[in-house]
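Complex shown without one protein chain; remaining protein chains in place.
Right, chain A next:
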Amino acid sequence: MAELFHRKLERSTIGFVLAIVAAASVGGLVEIAPLFTIDETVEKAPDMRLYTPLELAGRNIYVREGCYACHSQMIRTLQDEVERYGPYSLAVESKYDHPMLWGSKRTGPDLARIGGKYSDFWHVAHLTNPREVVPDSNMPAYSWLARTALRVDDLPLHLKALRAAGVPYTDAMIENASIDAYDQATPESSTSSGVADRYGKETQVRVFDDVATEVTEMDALVAYLQVLGRLTDAPYKNTAAPQKPPGPVK
């Protein structure tokens, strides 16, 4: 009988189209829709900070250069990963990430907790020529970042678009986005306290690329790298133990 029914279905284009849509919709609906309704999906972290405009600009450079192709930002709940990279990643940490940059490949190491592990100086040297500091590295050199001025005039538009997508940037943050980006990388400027007021006192205000006269793409990218894993303390308070990797580990 099943076959008989199918022979009927095969004679109707519209029927077949509808059947495909029906069959193909179920999986996505069951797996995706509840992620928006089940509260435990994303942990609560009241101390979760937003990216400052400079860090956001740095993140956009990370996106633009396709860094996700070789670096993950997702420490799995496996013991060896936790020992190598730090506490495993929580969903709340990428709550404001549009898009998420969890990645799928580690040609280079995971970067979820890279913030604060190395000095700004190291990052600048490494991005300028990775083989200067890591002789066997196969990462491309990004020396032009330090030669390229960062575009900051359109940052309010970026924050506005993100607010439309659900990130709670305030009017003051949007209004001051350009100046905040500039100030975060030039601590001597008279208004540089504004960025810390708006984004929290943990905000790292300093010259990232060692050149105080100009805000470059290098400043932005290093500012972003240095804040990775440091937007909330939640992962360090998480008590569930990571799992031992399955199989022989001796």
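To be clear about the criterion, contacts are C-beta pairs under 8 Å (C-beta built on N, C-alpha and C of every residue); 3 or more make two chains touch, one makes a residue touch a chain; residues count from 1.
Rule of thumb we're sticking to: contacts and distances are computed from a predicted model.
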{"item": "From \"Hydrogenase expression protein HypE\", \"cytochrome-c oxidase\", \"Peptide ABC transporter permease\" or \"nitrile hydratase\", the hidden chain's UniProt protein name", "value": "\"cytochrome-c oxidase\""}
{"item": "Contacts of chain A with the absent chain, listed as residue ranges", "value": "3, 6-7, 10-11, 13-14, 16-17, 20-21, 23-28, 30-32, 35-36, 38, 40-42, 60, 62-70, 72, 74, 76-78, 80-81, 83-84, 88-110, 130-131, 134, 136-144, 151, 154, 157-158, 161-162, 164-167, 243, 245-247, 249-250"}
